[in-house]
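Have a look at this one.
A single protein chain has been omitted from the complex, and every remaining protein chain is retained in its original position.
Now for subunit A:
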């Protein structure tokens, strides 16, 4: 009944229709009525064979096609009629005929590129839907193929078929097929993916049709693709990089993946979130964060497929997701942060301006939240913090160097510290935050390649860093030293200078003549840095590690900045440190011994680096003496020595460095030793008369001449130390040289020494140099994790009572800056 009614409605213009339809039973009397039927219906009927196995009647199909092309206005009727026939056949489960009808429609679709296609498309899509709605996998797959063919046709006129809702839903459902027959299941899933790809292509190529980026669609498409990708081989492996695979249409995971790439690649700025959001939701719901292989894989795909200028948005979305997960377990947060760190570098290249600091700031605030969230931090929480720090480092690693400095300054500015004169100590949370921010700083610093120290250490960065180097917590001080190490070292000498040693020759140090800006930097800031290091060595809470770390800093400075212009200041510090070790009433005996060992190691190193033979000889003589009489004053450093108090009382003069001899050696090498004798050297209170640039340059040549007198003074300042003359020949020779040789010959000698030094660097095998100067990413990574492993976040000695605020005079430097503004031109 309704059958008739429908036909009547559809075919009302056809005069003969009602009569025919009433008698119709397509099985029996078609032929007898055919004469009365409109031509298009006859043409359509004729393409069907008697026996469906015979397939489409080819020449009749050609006739139908020809007819459609010559009378395009009939195309919509033809489509409608084909659809009705197919519907009937589906109902009667005569799938053979359904397939033929679909095939005919496909052919007509391809053949008829006319404007009238629009009308036909309606019937075509109804047909496809009809087939998709059937429960036959075969028909569903067939329909999908037709749909895809349709999707690939570029229509010249906009389609007024604007709703793809059903197709998105149905293809998504097919992507989840759970058919019992595995082969069929795979086929249906592949068809589903293919269908989704078709919908996306179709809707994107036509502005008038549905916005496929709407959540209502994306929320189906994206999870369906991910669900299939999930079963991919990548799921198990961590480091499989997603190279663009050849479109593998027979493997659902891979096919889904390439669809995903296409989708992401087509997303414009406004649409990225529409894709990312369901991705995040899917990962949440399917618990795919822990472990996070799949998450990382997926996000890499996204990052590699996305139009690169938008990659920042993905990072932002992950950050936001981290925010939203603030209540989740640390494991989940760690995995998200880890995923972030794995993709953040891809975004770094494209991030500019404020977005960089935004990302850093966001990471830092996550760290802050994590620190304040639970004290003391659980193990998992610590892993989370490390993942964040890693992300920070990864990000910084891929930024240009000038931005790294900016970032380091930015991080430094976030480090809380108590005002030196305020009695209130920093809270426990602050200490933890300090330590975590310093770790972040270290991470960024490790990625930074210093060229000139003055660009690495702007005063606004150096000053707070030095202040932190005197923090009450030894762990913190250690971190600061490590930051200094990585920033000062340019020739990968860190490991070689990790612990004090008097056997410099074996180390194969890489030494290069320091540049002019470096010399100026160290003249300007050297005293400040040395003062801070001195004070840091004075602290009774130091561990062997602390002492060694300061040694490394000093040794690196010596190696990086060794020039005749700067060596004196360094030696002055070394001698002051010896004084400290001899006279301090505050530090333990073992620490004193440690200091002696450091002092000795530095002396050996400095003489070696500056290539002052006489000083080298003197140093080795001292080492020999110590080996005989005071082994405890040589490396390696121990936290405890047998019979400490006894040892400390017996210090034969022969094992102590004599300033006068050192002066003599320097003079012999043609160096201006005035500075060595100037003032009382470094001490805990020497900040007041700190040596400035003016001091060192303003000295008169008279100082040289009066050097002898100063020697006596300094000898007297080391009680119980007898002045020991250095090798007479050397002194004599050098004295003579100074007096007799012209300035020019001296310059020549200096030039030669310079050459020698640079020779050292030049003659090293090129490969070696490359290895030494080009830090390897992995190595850094390993080293860092090593560092993290050895450091626990929990501070052991938060506050040392009885110690005067170590970070004294933070205002000193700005004043200095005001006095000599011209110095900051460099």
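To be clear about the criterion, a residue touches a chain if its C-beta (ideal position, glycine included) is under 8 Å from a C-beta of that chain, and two chains touch if they have at least 3 such contacts; residues count from 1.
Quick note on the criterion: contacts and distances are computed from a predicted model.
Novice: According to its UniProt record, what is the protein name of the omitted chain, chosen from "Ras-related protein Rab-30", "Elongation factor 1 alpha-like protein", "Cilia- and flagella-associated protein 36" or "Alkylglycerone-phosphate synthase"?
Specialist: "Ras-related protein Rab-30"
Novice: Touching the hidden chain in the complete assembly: which of A:74, A:282, A:321 or A:572 does that?
Specialist: Considering the complete complex, A:282 is the one touching the chain left out.
Novice: In the full complex, which of A:45, A:219 or A:617 touches the chain missing from this view?
Specialist: Reading the full complex, the residue touching the unseen chain is A:219.
Novice: Could you tell me which of A:47, A:61, A:175 or A:554 touches the chain that is not displayed?
Specialist: For the chain that is not drawn, the touching residue is A:175.
Novice: In the whole complex, not just what's shown, which of A:46, A:87 or A:138 touches the removed chain?
Specialist: Result: among the candidates, A:87 touches the missing chain.
Novice: What subunit A residues would touch the chain not displayed?
Specialist: Subunit A touches the missing chain through residues 1-3, 6-7, 9-10, 80, 83-84, 87-88, 91, 122, 125-126, 129, 133-135, 160-163, 165-166, 169-170, 172-173, 175-178, 215-216, 219-220, 223-224, 227, 278, 281-282, 284-287.
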